[in-house]
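Structure record follows, encoded as structure tokens.
The other protein chains are all here in position, but one chain of the complex has been omitted.
A and B are the chain letters, set down in written order, and residue numbers restart from 1 in every chain.
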Amino acid sequence: MSLLDRLAGRAPVPVFACIGPGMQAVTEHALLSPRLRRAASPREAAVLLRAGAIPERAAAAFGRVHDQLPHPRAVLRWDGQGDPADVITDAWVDLLNGADSDTDRRSDEPPNPWEGKGDHGQGGEGMMGGVPYGRPMAMTGDDIRDGLQLDAYTATVGPFAPMLPPGLTLEITLQGDVIISTSVTAPPFPQGDEASAPHLCAARLLRLLGLNAAAARVARGSSPRALWTRGAIPAGLGEAAKGEDVRARLSAWLAGQAGPYQAPRIGSMLPGLEWHEAMLVLNSYAPDALHRACAEEEEAA
Amino acid sequence: MIWLLLTVPVTLAVGVWLAATFDRLAPALWGARAGGPVAALRDGALLLRRQTVRTEAPDDLNRRLAPVVYLALAAIGLSVVPVTHAAPIESPVGIVIWGSCEALTIIAVFLHGWSPNAPFPLIGAYRYAAIALPVMLPSMFVLIAAALPAESLSVTAIVESQREVWNVVRQPLGLALFLLVGLTLTQRGPFDFADGADIAGGTSAEDSGAGRALWQLARLAMLTAFSAMAAALFLGGPLGPGLPGPVWLWLKTAAIMALTVLLGHGIARTTPGRMLTLLWIVALPVSFLHLAVSGGLALW
């Protein structure tokens, strides 16, 4: 074993977790282990943790996340029993010792062929619009804030996007990073009461504020040590009722109070907000409140 | 001359390791678990053992250029800092060279987010450019104010002007504002708008393997260069009793570096829109005031 391998074998293993129903709280606890590192994106991860049973509807997305991990990579199933850190570390050391890297789940083909109609065979018409090389080009649309026309870009985010509750899949139209419209393609997985515990909810918000150390402390049940925690959240952001904004909800969680139990509809909650604000507002509601809001919306429709 | 130039790669190499170690120690002060002095090497080794993924239809040229440019800017910025009585690149306009490195850093970070051809890195790139461009204004005022007592744009002359009293005593606000610039240049904490958790790591979301390692290395190199420049502008650089000049410079650089890392780990990052407002409404007038007061003091 070379020096590089020996060093690499002792590093905290970057893990990206695809979290199934009822597994959010245990997975978040497991990722606090000093031998693991929570990867910000699948590209950073060496091991993909498949926590719990991934429902059929998310199987294709799981495959896509899986294939984004760079080689050598391993995928591990975990049912929530015991500490997965041992198994994950062993899997990584095995990879360093030459164990086979996990192969792609999906075929690595472009969604559309790379040739089409148009002057240059690019599939577009003139210089804008169309689907050059099979990729739809952004087209200008009315900005919902002022009269300026900007390109609108539509993409599906989820179900394993790290900034959204597991399972939640949103189709989002963006202009710059302003959300123009959202629709829920799939609701979050049911997570049970544990995932909505105040300290875990607060830790998620703190992580979005860039406070990883404070988030880890809060997730372990201590109080956060950081400057400008509440102040960094704009006053009045995501105000449900008078004085009931993201800042107030974070304060309540940090004080150990659970709630709120009702979340507004996601389709009306996010439009008009910039991406970071939108993620703060979304994560200022507990996963079970969001799950309930999506279920009610589905019933109504 | 040759050995002066040799100090640049040596300082960068040691600085990168020190900065990476501070990064792993700092969480302890904010109440989380910390890593030891080998932790950074382990993380680096892990990255080097992994594949660098090429995204679909990236801007390949700029993808490769961005980390190289960032690293080169750190090296150039560091080489205008006087190690003893002279800097490796001795220029009558050393501080303007540093200012150019700051401005070009924005472009390196922007290209890093632009080139993978993916939405989250692109959002990170735009956010960073939107925040870092207005940060350049306080930066220029701070640099000009630091040059006033020396009546020179040469960093060596600015260091020389602090023989009696350090600039941090004359211009305490300058160091505070310059730390804000440093956090932006090194993409840290409250000013890390390139790599937010809400955009899955932003400009670095598609980075992997050796490519990721190089980018992280360049960030730490820029932190080293910034710390050395702050030490020269505000803490008298290599000036000090007893010890040789370079040792003083390295100690002061390490102190500024520790402070920057600590602030980066413990201050919350607000939303980009709010930060933009704060920069224009608070930071710009404050830096203007700082320049006016420093100018008045320099004349008096």
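Keep in mind that, in the parts below, contacts are C-beta pairs under 8 Å (C-beta built on N, C-alpha and C of every residue); 3 or more make two chains touch, one makes a residue touch a chain.
Here is the rule we go by: contacts and distances are computed from a predicted model.
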Missing subunit (named according to UniProt) among the choices "sn-glycerol-3-phosphate transport system permease protein UgpA", "NADH-quinone oxidoreductase subunit J", "Protein glxC" or "Rhodocoxin reductase ThcD": "NADH-quinone oxidoreductase subunit J"
Omitted-chain contact residue, chosen from B:51, B:84 or B:100: B:100
From B:136, B:239 or B:259, residue that would touch the chain that is not displayed: B:136
Of A:2, A:149, A:223 or A:262, the residue in touch with the unshown chain: A:149
Missing-partner contacts on chain B, residue numbers: 59, 61-62, 91-93, 96-97, 99-100, 103-104, 106-107, 110-111, 114, 117, 126, 129-130, 133, 136, 153, 273, 276-277, 280, 284
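Operating definition for what follows: only the chains that are shown with their structure count from here on.
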Chain centre separation (chain A, chain B; CA means) in Å: 30
In the complex with chain A, residue positions of chain B that touch it: 26-27, 30-33, 35, 38-39, 41-46, 48-53, 56-57, 119-120, 123, 126-127, 189-190, 192, 195-201, 204-209, 212, 265-274
Residues on chain A engaged by chain B in the complex (per definition of touch): 4-5, 7-8, 10-14, 34, 40-41, 43-44, 46, 68, 70-72, 96, 110, 133, 153, 155, 161-163, 174, 176-177, 206-214, 216-217, 222, 224-229, 231-234, 237, 274-277, 279-280
